[in-house]
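Quick one: the structure is below, questions incoming.
All protein chains of the complex are present and in place, except for one that has been dropped.
Labels run A, B and C following the written order; every chain starts at residue 1.
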Amino acid sequence: MSSLRERACRANLALASTGLVTGTFGNVSIADTAAGVFAIKPSGVPYAELKPDKIVLVSLETGEADGSKFRPSSDTPTHFELYRAFKCGAIVHTHSEYATAFAQARLPISCMGTTHADYFHGDVPVTRPMTRAEVERDYEVNTGKVIVETFGKGKISPDEVRAVLVANHAPFTWGPDASTAIELAEMLEFIARINWRARAIAPDTARPDQFLIDKHYLRKHGKSAYYGQK
Amino acid sequence: MSSLRERACRANLALASTGLVTGTFGNVSIADTAAGVFAIKPSGVPYAELKPDKIVLVSLETGEADGSKFRPSSDTPTHFELYRAFKCGAIVHTHSEYATAFAQARLPISCMGTTHADYFHGDVPVTRPMTRAEVERDYEVNTGKVIVETFGKGKISPDEVRAVLVANHAPFTWGPDASTAIELAEMLEFIARINWRARAIAPDTARPDQFLIDKHYLRKHGKSAYYGQK
Amino acid sequence: MSSLRERACRANLALASTGLVTGTFGNVSIADTAAGVFAIKPSGVPYAELKPDKIVLVSLETGEADGSKFRPSSDTPTHFELYRAFKCGAIVHTHSEYATAFAQARLPISCMGTTHADYFHGDVPVTRPMTRAEVERDYEVNTGKVIVETFGKGKISPDEVRAVLVANHAPFTWGPDASTAIELAEMLEFIARINWRARAIAPDTARPDQFLIDKHYLRKHGKSAYYGQK
Partner (left out) sequence: MSSLRERACRANLALASTGLVTGTFGNVSIADTAAGVFAIKPSGVPYAELKPDKIVLVSLETGEADGSKFRPSSDTPTHFELYRAFKCGAIVHTHSEYATAFAQARLPISCMGTTHADYFHGDVPVTRPMTRAEVERDYEVNTGKVIVETFGKGKISPDEVRAVLVANHAPFTWGPDASTAIELAEMLEFIARINWRARAIAPDTARPDQFLIDKHYLRKHGKSAYYGQK
């Protein structure tokens, strides 16, 4: 099982090196479905002190941590809910600056250009604010549930829009593996920056046509993709 | 007493390495209550030339400097007032860019998200403008007094909101030790950046519910905290 | 022909080192008119893995790639159209942050100062949005055609304004050689930053007089130029 811990440790250090995390905000988890667990960063441990044996393993069945002497990230129940609903291979959470600003503004990151459409097939949604009951009891579980609800009610495919903003909190991204989920966290911040700048000087600009968005998303993703090498 | 000077020197150099200080703006002081003194940066000395023997010791009783050949920071009387009122162990002053912009705009940094609530239990207040009499005589003493007044009149706990903006001037942060006070200066600037970006595109966004703020503050602070390792 | 591939490889790495490209967005091509080809980055290859033998050669006559085992950049047909219409020696495409924000806002970068006029003789135009037919069939060819149309209908000289914003997409720049085209990509982003900042605080500022723009452009360019060394 050491291999999964090592990969999760490397992925968390890779996330730290992107510049997307400030302080101890942010974490990556990686699932090993064959083993029935996911590996996640311990809570509040500085990246400089992170080692594979501090990574915590958590059951994909029950959400419970193994007998590690370290507590898992406080966000662990949120990751657990997302693994169950979205069947992804890795999840990244950051408080990256621009994406978090959209979360605090309770605004989705609308798809305003091809840079966005190259990575996300439509707007990156923002959840509804959570209720008192959801916050006061099982807060981190409910954070996961409200994300899943957002995709269900909005009829958004979590395979085509692999990112969300939790209202007044911050973004999560996911993918088949850690490097994809980290890349999506970086791209989410990049499109948030561009969207923010366009919005600040031109709040009423028309959205691009759906056929342009589809063109860019589908030339990189799906069975007719022709971007990149075969 | 050399140990306190060395720690204060290291703390000032650590502050400089955060990127929060421009030119010679900014300083850290550390109190040693057993010895009845606090140690502070000398006035106008470039960080590159800072050495422990240039650090000035100041009485926590009288606010007077020891017989050092260096003048203490011109902000020393402000630190003195804060030590007396807030009983903290270290104080940081910067002119960090976004926090200073809020100070110039005479706006508090409102608590708009969990990133803020993870560190500060409510809005970071801004002082009222100082009067002519307060500015022209004992200006630096009065800067401390107006900060203390802001917390008293606003019924804000200086243990739960360990930061303030002085109107048209810049921020101060404090904590039990220098590393905490420096971390709070960094986090203050980070939440100022996020708040500024959200406000610029969505000035009328609703504030988050108080129960969400309480949840995040209390999961990291206080006796029921469950963030981090035990 | 290895020399052209080496130059194109170096130019793509030089572009990556400017900080203008995020992920795999961005590419440089270089024409060799004597040989009747241009050399372009392969599609979706990370800059860290770029080598001269992965550079793809494309006919300036037909737009068809040589028998390379690598696919050329998906933007290759756009470069081809620009070489045919503008007779330039090199083309750069980026998704640089501020220029892309103007593209998403469908706003030209208006010439508001001498920094702009030192490099571009007038506004940097934005194309019209492309039609469904243009997007769904031969999209990259049509991207080139709509750029050329923008200069033709707007009576803009592609020799004096060597940059364009493709609506909802991103910028292209060009010049006689790769270093000029890269420098223009950097300057385009720089003037986009300045223009964006001025516009955000003063959206209705008067434009500078045309004689000031002409003065700055012509003191650096053309036969009466007196900037730089002879």
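To be clear about the criterion, a contact is a pair of C-beta atoms (placed from the backbone, for glycine too) under 8 Å apart; a residue touches a chain by one contact, two chains touch by 3 or more.
On a predicted model such as this, the values are computed, not experimentally measured, just so you know.
For the chain that does not appear, the touching partners among the shown chains are B, C. Of the candidate positions C:Lys87, C:Lys153 or C:Lys215, contact with the unshown chain belongs to C:Lys215.
Residues of chain B in touch with the missing chain: 22-23, 25, 42-45, 70-71, 74, 95, 97-98, 100-107, 129-130, 132, 135-136, 139, 167-170, 196, 199-200, 203.
Not every partner is drawn; the one left out touches chain C at residues 112-115, 118, 183, 186-187, 190, 193-195, 197-198, 200-202, 205-206, 208-209, 211-212, 215, 219, 226-230.
Here is the rule we use: only the chains that are shown with their structure count from here on.
The chains in contact with chain A and with chain B alike: there are none. Interface chain A/chain C: under half of the residue numbers present appear on both copies, so the contact uses mostly different residues. As a whole-number value, the distance joining the C-alpha centres of chain A and chain C reads 33 Å. A straight line joining the Cα centres of chain B and chain C is 47 Å long. Annotation for chain C: no residues touch two or more other chains.
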